[in-house]
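Here the complex is missing a single protein chain, while all its other protein chains stay put.
Entry: subunit A
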Amino acid sequence: MTLPHGGLRGRGWPLLADDMFRLAHRDSTGTPLLDPHVAGLGLAAALLGELLLTGHVSVRSGLVVVSDRAAPSDVLAHTVLDQLLSEREQHPVRTWLAYLGRSAVEEVAARIERAGHLRAEVSRRIFARTVRYVPTDMNTAAWPWARLARLLRRGGPLDDFDTLLGGLVVAADLHRVVLIGEADAFFTAMRPLLTAAADPIRELITHTRAAAGDAVITKT
């Protein structure tokens, strides 16, 4: 598995969830583009994906398996791995998505905020207190889409980081909001790459897609 390197994709640690978060929010205003539940599932999958990319975990027959107990250099990833390790038994991907998905949006937002790329704006309305995460720099926020779109237009393979990212976008149907008009082209370009992806990556993506799909059916 190729380790990603440098730039906005994380210095040393593959900040997959950060990019997923940026994709799932409007770059100018920070308005969420996904239903909160599905956003949680997508970000939970991205957090697992980070550990997958660094070889800390693997996905086999639908189960998340820890393969390297060494502490990750990223604090949030460290917390996630600790949670995985504290369970005596292995849980299915779907269970972890549901569990991590409950707080993933806030946790990933906090990580990006710590890095100085987001500013939390709290607004109080009559009934609820809502937090909107506004990007401090639109270019940084727009970078993942620009990169994915450019790579797909160029054709050819993506590395594991971008394959996972593109796959999670498809799993959450996110490309339909952002790439209006180009959504089908994006899907067509991603599909062969997902089919050819390594088994754990493909499994993580398909389980995320299934979880997001079930969330549509059982929304209460």
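Assume a residue touches a chain if its C-beta (ideal position, glycine included) is under 8 Å from a C-beta of that chain, and two chains touch if they have at least 3 such contacts; residues count from 1.
Note that contacts and distances are computed from a predicted model.
A.B. asks: Which of "Protein-export membrane protein SecF", "Chemotaxis protein CheW", "Cytochrome c-type biogenesis protein" or "Amino acid/polyamine/organocation transporter (APC superfamily)" is the UniProt protein name of the chain not shown?
C.D. replies: UniProt lists the chain left out of the view as "Amino acid/polyamine/organocation transporter (APC superfamily)".
A.B. asks: Touching the absent chain in the whole complex: find that residue among A:G12, A:G55 or A:G213.
C.D. replies: A:G213
A.B. asks: Kindly note down the residues of subunit A that lie in touch with the hidden chain.
C.D. replies: Touching the chain left out of view, subunit A contributes residues 32-35, 37-38, 61-63, 83, 86-92, 94-96, 98-99, 102, 171-174, 176-177, 203, 206-207, 209-210, 212-220.
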